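Here it is, the structure, as structure tokens.
Every protein chain except one is present and positioned as in the full complex.
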Amino acid sequence: MAFESFSDFLAMGTHGHYVWSVYGISLFLLVGITVQSITAKKSQIKRLRKLSLGKQNTHAPD
Amino acid sequence: MNWIWFHKLGSPKWFFHWADRWSKLIFIFGVSLFLLGIIWGLVFAPEDYQQGNSFRIIYIHVPSAMLAQSCYLALGISGIVSLVWQMKMAPIFIKSVAPIGAVMAIIALLSGAIWGKPTWGTWWVWDARLTSVLVLFILYMGVIAIQNSFDDTRLSDKAAVVISVVGLINLPIIKYSVDWWNTLHQPATFSIIEKPSMPAEMWVPLLFCVVGLYLFTVGVTCWRMQTELLIREKRSNWIKAEVLDSGV
Amino acid sequence: MQTTLTLSASNLCIERSEKLLCDDLSFRVRAGEILHITGENGAGKSSILKVIAGILQPLSGDLDFSGEDISLYRDVLQAELLFLGHSTGVKNVLTVFENLQLYFPKATDTEINNALMAVNLEGYLVTEAHQLSAGQKKRIALAKLWLTDKKVWLLDEPFSALDTRGIKVLEYKLKEHVECGGLILLTTHQKPSSVLDVKELHLSL
Partner (left out) sequence: MTYLSFFKSELKLVIRRKQDIVNSLVFFLMIVTLFPLGVNPSSSFLEPAAGGIIWCSTTLAILMSVETMFKEDFHDGSLEQLVISGLYLPFLILLKLTVQWLAVLLPLLILSPLFSSMLFLPWSILSVLIFTLLLGSPALFLIGTIGAALTLSLRRGAVLMLLIILPFYLPVIIFATGAITAAQTGQDYMGQLAILAAISLAALALSPGMAAISIKASIN
């Protein structure tokens, strides 16, 4: 353990705001691209599903 | 030598199933490694004797800078693969990995700039590493821009392939020229990362972070490629079956 | 050794901007024949010609020229090919004469003059092409037919810029060409007159 207390850990010496802002921004960007990738895939699956189900319905009567 | 894996990789259907099975595992494993490395680095690694705690930015900066370079390398290699073997998956890979590489480059740039403030006293120094990451970022934006500029998929694929191949060949030249230029103009600045010796408590977590971020990238790339496949192969039967099977 | 020219396509699939234009198209043209490709606007008449010429890539299918597979490399065909597309390839700042000289550097002045006479452009020899109308530019491109020694002609709407007399002249030229052992693929809207003996290939949307 490199820190005496939790507040020490937050302060990071005098460099707390540098370290935490880097980690914050990075986390935001990494989570952002992950979420974007997952939702894009899901929404595309949903769209294709609707499309193929819709086709089945329209073809059903004949 | 067995080349079956190579041909399998070129098959969209095979890839889709492979990604379905493995991408989640790879992603989760990667994220856990990365988090482990970061927590280790933030909480347990010792303070740097020169830079103090701002040194802990290394656990973000180095992995993302490495990923930014590796992604471009992968981009260029798959560009060559696409030119030589006309492999269908290669342009899909390029399209999927370019945004991730761009994000990695942004992270490396921002973390470098923020790290620069306590180290050099300014947000930006024209240091060799930061400058080449900046160029890398512009290269990524070029690939992304050219993919989004054409309506025709075939043309945008070809354009992205050509640009990434040219980029791959240019990358070492750019890197070398920036390094050379840097020694010319900035002989005095000390580089933020290169150390004569880094103790194991410092570099082992860094290794965790690097490997973790690589795996994270592989996982996310798989999903993006699957999305791209779902868009492009929407008329094929196996995609239709796939879509109906999967529970959203 | 086969000496007669044949051009054949088998199972050709052509896609343009995500739309399938033709699926499983096959045809065969021999020396002395004219293939007339008909179809509505947007049915892919021009695209077929461009695919054969090697400007567009087909989705799948094979092309064969006199027994040689030209699906991947069109060199053998292009050595014998004259393609007149929708865009004329006429350079605006060059004169009519220079435009033809670019494609036929060995042609003499009289030959070029005669060719221009055939398309009713005599007297425009040293006029720069940007002073001419779109129809006249199209006729500059058509004049190539009177200068070329290539055997395979791909003509996209060759009659569109011509008057009745011009159409007749061109039809006789086409007839002469196939009689000398050439082969022609052409697209038109209107039916060519009975002077020409054509094989029909109809594309439906």
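Read from first to last, the chains carry the letters A, B and C; within each, the first residue is number 1.
Heads up, the rule we're going with is that contacts are C-beta pairs under 8 Å (C-beta built on N, C-alpha and C of every residue); 3 or more make two chains touch, one makes a residue touch a chain.
In this text the structure is predicted, and so the values were computed from the model without any measurement.
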Q) Where does the absent chain touch, in terms of which shown chains it meets? A) B, C
Q) If the hidden chain were put back, which of B:A45, B:L75, B:V165 or B:M202 would touch it? A) B:V165
Q | Residue, one of C:T88, C:Q136 or C:T187, that touches the chain absent here | A | C:T88
Q. When the complex is taken as a whole, what residues of chain B touch the one chain not shown?
A. 83, 135, 138-139, 141-143, 145-146, 149-150, 152, 154-155, 158-159, 162-163, 165-167, 169-170, 173-174, 176-178, 180-181, 184
Q: Pick out the residues on chain C that sit against the missing chain.
A: 50, 53-57, 74-75, 78-79, 81, 83, 85-94, 98, 101-103, 105
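Note that only the chains that are shown with their structure count from here on.
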**Q.** Most centrally placed chain - per-chain CA mean versus overall CA mean
**A.** B
(Q) Averaging over Cα atoms per chain, report the distance between chain A and chain B in Å. (A) 17
Q. What is the distance in Å between the mean C-alpha positions of chain A and chain C?
A. 56
Q: Would you give the residues of chain A that are in contact with at least 2 other chains, written as numbers and ranges?
A: none
Q: Give me the residues of chain B that touch two or more other chains.
A: none
Q | Touch list for chain A against partner chain B, complex | A | 1-3, 9, 12-16, 18-19, 21-23, 25-26, 29-30, 32-34, 37-38, 40-42, 44-46, 48-49, 51-52
Q.
Under the stated contact criterion, what part of chain B meets chain A in this complex?
A. 38, 42-47, 52-54, 56-57, 60-61, 64, 99-100, 103, 106-107, 110-111, 114-115, 117-118, 216, 220, 223-224, 226-227, 230-231, 234, 239-240, 243-244, 246, 248
